[in-house]
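Report on the following structure.
With one protein chain withheld, the remaining protein chains of the complex are depicted in position.
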Amino acid sequence: MSTGRRVTRKPDCPVETGSQVAIEFEGRQLPARAGEPLAAALLAAGVQVFGRSLKYHRPRGPYCLQGHCSGCLMRVDGIPNVRTCQTAVRAGMVVERQRGWPSASFDAFRALDWLSGQGIDHHSMFTSSAATNRLAARFVRRLSGFGELPAGEPRPPAPVERWQRQVVVVGGGAAGLQAARELHRRGVRSTLFERQEVAGGRLLDGSDSAGGDGQGSWARLAELHRQLEGSENLELLPGTTVVAVYPGDRLQVVAVQERRTLVVEAERLLLACGDYEQVRLFEGSDLPGVFAVRAFDRLFYLHGVIPGEPVVLCGDSPRLLRLAGDLVAAGVEVAALVSGATRPPLPAGEGAFPLVPGRLPVRASGGRWIERLEIAPAPSEPADGLFDCGCLVSEYPPAPAYELAHHAGCRVDFDSACGFRVVVDDGGRTSNAAVFAAGHCTGAMSLEQALEAGRRAATGMAESLSGGSGRED
Amino acid sequence: MGKVIVCRCEDVTLEDLRQAFAAGHRDLESLKRFTGLSTGFCQGKCCAAHAGRFLAELRGGDDMVCDPTRTRPLLHPTPAACFAAIASGEAPDQEDA
Partner (left out) sequence: MRDRAELVIIGGGVLGLSLAYHLARMGLGDIVVIEQGYLCFGASGRNGGGVRQQWSTEDHIRLARRSVAIYRRLAAETGFNIWFRQGGYLFLSRDAVAAATLERNVKLQNSLGLRTRLLSPAQARRLVDGLDTSGVELCAYNPDDGVLFPWPVVWGLARVATSLGVEINTFCRATAIDVQGGRIVKVVTDRGAVATSRVVNAAGGWSSQVARLAGVELPNRPYRHEILVSEPLKPFLEPMVCDLADGTYFSQTMRGEICGGLSDPLEHSSLNTSSSLRFLSRMSASLLRLLPRLGGVKILRQWAGYYDETPDGNPVLGRTPGVEGFIQLNGFGGHGFMLAPAVGQIMAEWLLRRVREPLVERYGLERFSSGQLQRETLVIG
């Protein structure tokens, strides 16, 4: 099994490559590309353990690469708990891991994990006597916490700007961009906040980029950008994270940029916040080296990083099959595609890798990184297959990002197929008349459906605005 | 058998959820408080759906999961400095999240 390396990216990749620079990782110089996510650079350089977990000191690594999990947190330039997947590489940046004694790679407290079987009941341990309890509490306090206080000069209050906008769109993925495009077409001005520096969301996914007829995701993204470019109706702010929505007579949207905070009063809000990548739960599924599909997709297609080989893929979707085929074509060793379906679709390049139908992953093992994967006909049945595994791509339904809608008081329900989701009607209306939602924050759907939902929510919103802004141009 | 980690931030295992459920914590708010689920750095983005499925299975359907835990700002951990200069003068009777 080999650790991280680089492969050649597709020539039409929409993310540009920066110059070669060096970063300082715990006293070592590591090569990286300026502007790429720090986590990608670390994985490419073979870093396996990014941190250690709270109770059992299990190894932690990134699995979402989307800025929502806590697996990739490190201390960067003196700031604790920085999401390295959301931090762009700069020459000379100083990066350190935060937990683990004597080090994150070898952490003696991992023994707690091995000795504790199914888990430690932290409610009842050390309660035999008051004296023992007080002593234990001191010890536990030393072990708790992630990272030391920020170093250097205290961070001063960020400048704040107060804005008033008629329409705010949160999220520049398929649904959000399509909604902005529809609003623009109808002559409605909107302000779109996108957390990433490059808007696109799902449309950036390389495994959906295939299709020479302009139907591939990268072609669609380029087309949307073209349509929106220079639009006087769209105020597009990438690198802007919406962290809260406070409902009221006028919605207050709080958006944070690197150097300023925006408090935006909005008449209408269109939430297209997407979803959070998940992985299937099984024993050891939290090991570093287990990636959600879109996380792996971005690593491979956008950044050309293969975090480990051989790659095992688990799932049933056509895009996973395309991903496996593209990996093989790029010279990456693929151990197997394990599909829960009994009759999965045939791979494009038949024979390039084994296709294992009717099996699910049930146990991952390894010290600091996944090394082996066991599979079984069902989670409750004994394992009947074992793979050497340098990296696992685990497909599982993503969870809708319903939180901002919940802040705004919109109704949210539960669907086992995805998770909690924003409840909307055909026109993207939520239970709050000022708030619309579209795309994957409202539940599982295809890329096409997300685009269509964005268009419909924008239409519904335009119609709800007074003064005939619902007109078509 | 090793651990199945449901909440990575707080190291909450599937077994922890089972025991908490058996001890009477049968709604998400209560389960969250008892196990620490969803209270870590990611605030539930990686575990709320898994926990919802766990409850749906044991309680007999998606309808029985009811609401997620009350969602509180912030969506992402954000430095205090980003909010310190919002000299907000609005009266507290303004509706809040």
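Read from first to last, the chains carry the letters A and B; within each, the first residue is number 1.
As a convention for this text, a residue touches a chain if its C-beta (ideal position, glycine included) is under 8 Å from a C-beta of that chain, and two chains touch if they have at least 3 such contacts.
Predicted model, so just to flag it, every value in this text is computed and none were measured.
A.B. asks: Missing chain touches which shown chains?
C.D. replies: Taken over the complete structure, the missing chain's partners among displayed chains are A, B.
A.B. asks: One chain is left out of this view; which of A:190, A:252, A:278 or A:459 touches it in the full complex?
C.D. replies: Here the residue in touch with the unshown chain is A:252.
A.B. asks: In the whole complex, not just what's shown, which of A:92, A:145 or A:354 touches the removed chain?
C.D. replies: A:145
A.B. asks: Of the residues A:34, A:79 or A:423, I need the one that contacts the missing chain.
C.D. replies: A:79
A.B. asks: With respect to the chain omitted from the figure, which of A:102, A:154 or A:382 is a touching residue?
C.D. replies: Among A:102, A:154 or A:382, only A:154 touches the chain that is not shown.
A.B. asks: Provide the residue numbers of chain A that touch the chain removed from this figure.
C.D. replies: Looking at chain A, the ones touching the missing chain are residues 79-81, 122-130, 132-134, 137, 140-142, 144-150, 154-157, 244, 246, 252, 254, 263.
A.B. asks: In the full complex, which residues of chain B touch the absent chain?
C.D. replies: Against the missing chain, chain B presents residues 24-25, 27, 29-30, 33-34, 41, 43, 70, 72-74, 77-88, 90-97.
In this text, only the chains that are shown with their structure count from here on.
A.B. asks: Centre to centre, by mean C-alpha position, how many angstrom separate chain A and chain B?
C.D. replies: 18
A.B. asks: Which residues, counting only chain B, touch chain A once they are in their complex?
C.D. replies: 1-6, 8-11, 13-16, 19, 40-43, 45-46, 48-50, 52-53, 56, 62-63, 65-68, 70-79, 81-88, 94-97
A.B. asks: Please give the residue numbers of chain A that touch chain B in the complex, ascending.
C.D. replies: 53-56, 58, 60, 64, 67-71, 73, 81, 113, 117-119, 121, 146, 155-160, 241-249, 254, 256, 261, 263, 276, 278, 281-286, 363, 365, 397, 399, 401-404, 406-409, 412-416, 418-420
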